[in-house]
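Here the complex is missing a single protein chain, while all its other protein chains stay put.
Coming up: chain A.
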Amino acid sequence: MPTDEAPLLMARGVTKLYGHRIGCQDVTFDLHAGEVLAVVGESGSGKSTLLSVLSTRAEPSAGRIEYRMRDGVARDLFRLNEAERRLLLRTDWGFVHQDPREGLRMGISAGGNVGERLMAVGERHYGRIRETAIDWLGRVEIDESRIDDTPRAYSGGMRQRLQIARNLVTAPRLVFMDEPTGGLDVSVQARLLDLLRGLVADLGLAAIVVTHDLAVARLLSHRIMVMRHGRVIETGLTDQVLDDPREPYTQLLVASVLT
């Protein structure tokens, strides 16, 4: 794939300070199209801060983040004007929150939730919006008969799947996920992971997944970044890092997983 050789997302020296406290410091990496990167670390290690900076929800204190737009031109994310950035957020990107209540409109039906992005980019045909919504509900294994129910009537696992459908409906190229399986019970987690893995592979999505759960990282990601105290301490292919961790902290993380 010669056209895909330039990275989709390029982070250079990304730093976010809260006063003198460090959110994350000097994070540098490339993410290519179709690649899934897991960011792992314990609570307070800076992974969520990093995610909010990468997704332009917070401004970095230093560093540069470039994103290759659909026209192939890499643009500095913090030089985009607000209109361009918001358009990017609702078309080419997705953001899956840990708590689906943050990512969904709870008072609006599932169909409306999935259709919102389509309407935001100018779709004005009810029948087509509905058809697309039904198609996407099917792909995330939600029964068509639930299309007019609000997410309030959904279980936690269904809400999370609905949130994923809502994000993927505009065929984004990059999805940010913040603990996508957090707060779900184990069997539901397994199904969700299965589904996510299938969708990511089918659609050729690039994804940045923040998680403290190494099993999630192992199942979903190609590459992994281990963070501690706001810095990246180890990075590499997922199985390599998890099977043969170099840093003592990573070894500790891997060793703390119950088997």
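The criterion applied here is as follows: a residue touches a chain if its C-beta (ideal position, glycine included) is under 8 Å from a C-beta of that chain, and two chains touch if they have at least 3 such contacts; residues count from 1.
In the analysis below, contacts and distances are computed from a predicted model.
Engineer: Going by UniProt, what is the name of the one chain that was not included in the view, given "Branched-chain amino acid transport system ATP-binding protein", "ABC transporter permease", "Type II CBASS E2 protein domain-containing protein" or "Alpha-D-ribose 1-methylphosphonate 5-phosphate C-P lyase"?
Structural biologist: For the chain missing from the view, the UniProt record says "Alpha-D-ribose 1-methylphosphonate 5-phosphate C-P lyase".
Engineer: Can you work out which residue in A:G115, A:P172 or A:G230 touches the chain that's missing from view?
Structural biologist: Residue touching the chain left out of view: A:G115.
Engineer: Among A:L50, A:I129 or A:L253, which residue is in contact with the omitted chain in the full complex?
Structural biologist: Touches the omitted chain: A:I129.
Engineer: So which bits of chain A touch the chain we can't see?
Structural biologist: Looking at chain A, the ones touching the missing chain are residues 82-83, 86, 105, 108-109, 111-112, 115-117, 119-122, 124-127, 129-130, 147-148.
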